[in-house]
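One protein chain omitted, others in place.
Every chain is named by a letter (A and B) in the order it is written, and numbering of its residues begins at 1.
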Amino acid sequence: MELDSKCPSGPIETRWDRHKFELKLVSPANKRKYTIIVVGSGLAGASASATLAELGYNVKCYCYQDSPRRAHSIAAQGGINAAKNYQNDGDSVYRLFYDTIKGGDFRSRESNVYRLAQLSVDIIDHCVAQGIPFAREYGGVLANRSFGGALVSRTFYARGQTGQQLLLGAYQAMQRQIAAGRLTMFPRHEMLELVLVNGRARGIVTRNLIDGKIESHAADAVVLATGGYGNVYYLSTMAKGANATAIWRAYRKGAFFANPCFTQIHPTCIPVTGEYQSKLTLMSESLRNDGRIWVPLKKGDTRPPNQIPEEERDYYLERMYPAYGNLVPRDIASRAAKRVCDEGRGVGPTGYGVYLDFRDAIQRLGVNVIRERYGNLFEMYERLTGEDPYKVPMRIYPAIHYTMGGLWVDYNLMSTIPGLFVIGEANFSDHGANRLGASALMQGLADGYFIVPYTVGDYLASTKLEKVSTEQTEFRDAEREVAERIRRLLSVRGRRTVDSLHRELGKLLWEYCGMARNAQGLQYALKKIPELREEFWQNVIVPGTGEEFNQSLERALRVADFMELAELICYDALHRNESCGGHFREEYQTPDGEALRNDSEYAYVAAWEFTGVGNPPRLHKEPLVFEYAKPTERSYK
Amino acid sequence: MSAAIITKVDERIAFYEVPAGKKAIVAVTGLVLIGYVVAHMLGNLQIFLGRERINAYAELLHSSGPLLWAARLVLLVAVGLHIVFTVQLWLAKRRARPVRYLKKVDVPSAYAARTMILSGPLIAAFVIFHVLHLTTGQAGLPFEPLNVYDNVVRGFRIWYVSLAYMVAVSLVGVHVWHGLWSMLHTLGLDDERYRPTLERISHAVGLLTALGYLSIPVAVLTGLIGGGVN
Partner (left out) sequence: MRIILHVWRQKNASEPGRMVRYEVNNVNPHMSFLEMLDVLNEELVQQGEDPIAFDHDCREGICGMCGFMINGRAHGPEPGTTVCQLHMRHFRDGDELWLEPFRARAFPLIRDLVVNRSAFDRLIAAGGYISVNAGSAPDANAIPVPKQAAEKAMDAAACIGCGACVAQCPNASAALFLGAKISHLGLLPQGQPERYQRVLKMVSQAALEGFGHCTNAGECEAVCPKRIKLEVIARMNRDYLVAAVKHLGVKEAVEAGVG
């Protein structure tokens, strides 16, 4: 199958406008005759649901949480980028476009990224009109802050809760449409299967998490906005419930999965303290502005940090990257931390941690300046760890944080299944091999408010859709398949809990397909994952029944899909014989340990096709062409 | 449709049916009653100025005829509404949490706030007794029309009358202690910046009212006033 990205040609500045004009429209009177299903209610899903309903479509939205307001977009702290150039510091749509392409290590589509940069401006306008309490200057105008990977100040923020505020804005827009009767919300409903009729996405099968009812829902188009798959690693900064089931079910039904191995690892998270650890908490990257990162020079040095003299400390980032020091990009800082811990010099009870020390900054600037800059972060650190970072250095370690990969979509955000749209983190579209800070919120909202409402209309207007009913075979078969999957899980009655198997999968993946990867390790993982999957299906214990509120069953269904996804991630990582962005292959590095990209052979999107569980997936390549942003090398020395 | 599914909402309900509306009525009537309580106290304190003064004051009030009855009517309506809506809200409270907690701490320990519903009825009972005692003279206690001074002194010399009175006016103080700030809050006159001040004023009014009223039986029992009465 030939992958057609449907990217318009011509000057990059006019591509989206021209494309919008060429998109077919649904007449206002006909919109209410169409039903659109949106799965997920984060920034992408909520904004798409609200906007489609505003346009007059009949929208049904589903989420596994008890309210759409809980989706994990809510946890985003830093901010949202927009090329407003309010600071008069030389920003422009073109500059945001270029920064994003470069930050993504030249593995994303120029047309998509340019459109994203253009729409960033409209997003801020809309969000302000919705009443998002963005930070302001004394004159009443919007404030901005700087963020990694950019030399201009273009990040809009609402304290450390930007994601929360943007999500509540979209959520409130949704609630307004619910009151207007154009949108129906199904909270505590989890999508467990995608239903195709005549090759088109025409509905989903859900499980009502309160009473376990398996239900079919039919529609004219399906939009997946179910977020990233970082929880395949078990420990991540994702919400506990975040899962890949919706996109994985779509993949199994024929949607291609693009660049699954592009996962982002955030360098400053609170380290794991024990086996019971359930998730990881991010500490803002801004701490690296004043904190110095170090480990003891000697292996296995267990002295308290304050008793280790200066000459026995290794400020390894400053040593290895004298030009950028502690401010090297996320991927580089993460890998360096792993390296020193693997050498046995890590700190803390597990040996997987490095110090982030504010002693010198406090001496230089005084405790009040530090409190003013980072007081809330220090407080949060103390709440979680019980240690006072004004007195003792923080301990940090990298953690899985975002997945750039996702379902393959064309310029219209439609997957390889007609009628199945994928938006937000769930698709692969805009961030290439590495996402810049404050860009995830931007992409989710661009997709939901300003792209998918147009492109879904085009699909509906240009496609002849037959009537479908949830009574017909395709739905009945899908329901039976779901019921059978649940029955199988409940009937194993083995000896291992879902979490213990999930934790083992996560460790395996983190070890062999985490911050640094090599062919040997990936081959080993590809051997072990099917074994673990086999053990899961033979030895898992899921208590209770399917006809009740059963959180163990919910988790088991999600982990069953992670067991398959993990394998795909490793296949992708093994095939990509280069290092780029979040994907670092140890065999492909410069003599001084930097990522070595291979543009001549790997400047393409790897889109994988499902060929059956346990079978190697089939690779399709979408070549990436760079007409405007020419690939260059990255160096931070 | 399952309870988890949100559909169109109904938005219509009248002012007096909404808790916030009921509370506003309780607050406004409460404000009227506080005004009365303070004015009544100031009037009563004239007892310290001697028999002629307080009796003349009573004479003046009684001679104002329709005005007096208008004031009494306002007070009666205020008391009525205050009680009716408070009881309605109190009943609603039980409906709002049909299953009680087995363990529950009250944070912060807002004693006055939580005892409003107890201090209220006790005050109401006392008011009835008080009117029978000193307004209509039907309480079976010494009573002489328009001779307020002697009636008060004779009444308060009976220890249990004094005690009941002192307990009741203390409750009035406690009620005002929380009530004044609470009604200002209910009427929207609160702000983070003024809150400590408003609370202090509220507590002061409560305290001073109680002290003002308490001073009379204390003065009678200690013989400070009423020397010429037998």
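Please note the rule applied: contacts are C-beta pairs under 8 Å (C-beta built on N, C-alpha and C of every residue); 3 or more make two chains touch, one makes a residue touch a chain.
If you're wondering where the values come from, they're calculated on a predicted model, not measured in any experiment.
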Contact partner of the left-out chain, one of A:5, A:65 or A:226: A:65
From A:541, A:596 or A:619, residue that would touch the chain that is not displayed: A:541
Touch criterion as defined above, residue of A:142, A:461, A:483 or A:596 at the omitted chain: A:142
Those residues of chain B which, in the complete complex, touch the missing chain: 3-4, 6, 9-15, 17-24, 89, 92-93, 95-108, 110, 113-114, 116, 178, 181-182, 185-192, 195
Residue numbers in chain A that touch the chain omitted from display: 47, 50-51, 54, 65-72, 74-75, 84, 86, 122, 124-131, 133-142, 158-159, 161, 164-165, 168, 171-173, 175-176, 178-179, 185, 187, 210, 237, 239-241, 273-274, 276-279, 281-282, 383-386, 449-450, 453, 495, 497, 499-500, 541, 543-544, 548-549, 551-552
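Operating definition for what follows: only the chains that are shown with their structure count from here on.
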Centre-of-Cα separation between chain B and chain A, whole angstrom: 61
